[in-house]
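Have a look at the structure that comes next, please.
In this view, the complex is presented without one of its protein chains, the others remaining in place.
== chain A ==
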Amino acid sequence: MAAEEEGAGMDSLSGLRMDIGNLLVFDATDPGIEEASTSSDDYDEQCLRKGARAIQALAEKLFNMPSEADKYGRLVILPPPTTKLPREKPLPKPRPPTKWEQFAQSKGIKKRKRSKLDFDEDAGEWRRRYGYKRVADERDIPVIEAKSTDEPGEDPFSNMKKEKKARIEKQEKNRLQNLKHTLKVAGKSALPSTVQLSTMALPITGSAQVPKKLTKDELGEIAGHASTATASVGKFDRKLEGEKPAKHAGKHRKFLPVVGSSKEEKQQSDKILDKVLSRHNQEIVDVNKVSDLIFAFRGLANFSHGVLGFCVGC
């Protein structure tokens, strides 16, 4: 009760309301509009006086609070704020359910808690559900019986591996689709924070620039560079299905043709000529540099008149 009063105390004598947690003081008294009919300067002065009074009261309250010693002076722990400030950002949108969650909801499937260990009948011991020495590890299968549907040349072990890989790929695709859907419906903030940081535009630490999104051509160029960045310059590498050959095979610089295209060459040489001439042109005066020089000289003059005299001479 007492703390509350202290935090949001009504200084009834002067009509001030204070919120020390936010270092706020409200003066709810009437500023006196009828008095504004006098000159506006007077009115300004009145408002200033009222403001000063309010701040004075707040400062008094603050300095009267219990404080502890700190490295730079006294430290006061402020009470929690009482003023309700409006939201800075809009309410976060709820994440839409993933494809599986929708399916589970429609079928009424509930999540059940599974134990980490399961009993493995074949091995006759408790094994993990997943990971090293798991219950149904494919490497533990010594023999696979041949079925009537099997082709003679097939290897059932490699088939199993392929199927597992396919399942993993499918799952990954589904996961990405779910993320895309979440992004579309609920925006960036609904994504898990790791995804937000890795994919969304974030400037690289130490620079102010946001990494630019690459165009298709740029990506193709970079892919070409990467594909030739091997010991044999990419000549003997196996290409993936559908991978096109690098765009500029072997070429890394582009020159103007030897004859013809005189317009481009003229343009290029004119541009460089202008640059070179303007760099050495004495007639172009940099006003800022000149004014800096003048101020520097003036500084010297203040220091010593003799020095100024010498500079004028040379």
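The rule is simple: contacts are C-beta pairs under 8 Å (C-beta built on N, C-alpha and C of every residue); 3 or more make two chains touch, one makes a residue touch a chain; residues count from 1.
Heads up, the rule we're going with is that contacts and distances are computed from a predicted model.
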Listed names "DNA replication licensing factor MCM5", "Ubiquitin carboxyl-terminal hydrolase", "60S ribosome subunit biogenesis protein NIP7 homolog" or "Ribonuclease P protein subunit p29", matching UniProt entry of the absent chain | "60S ribosome subunit biogenesis protein NIP7 homolog"
Among A:Q105, A:T230 or A:Q268, which one is in touch with the chain left out?
-> A:Q268
With respect to the chain omitted from the figure, which of A:R114, A:K184 or A:H280 is a touching residue?
-> A:H280
Kindly note down the residues of chain A that lie in touch with the hidden chain.
-> 253, 255-259, 262, 265-266, 268-270, 272-273, 275-277, 280
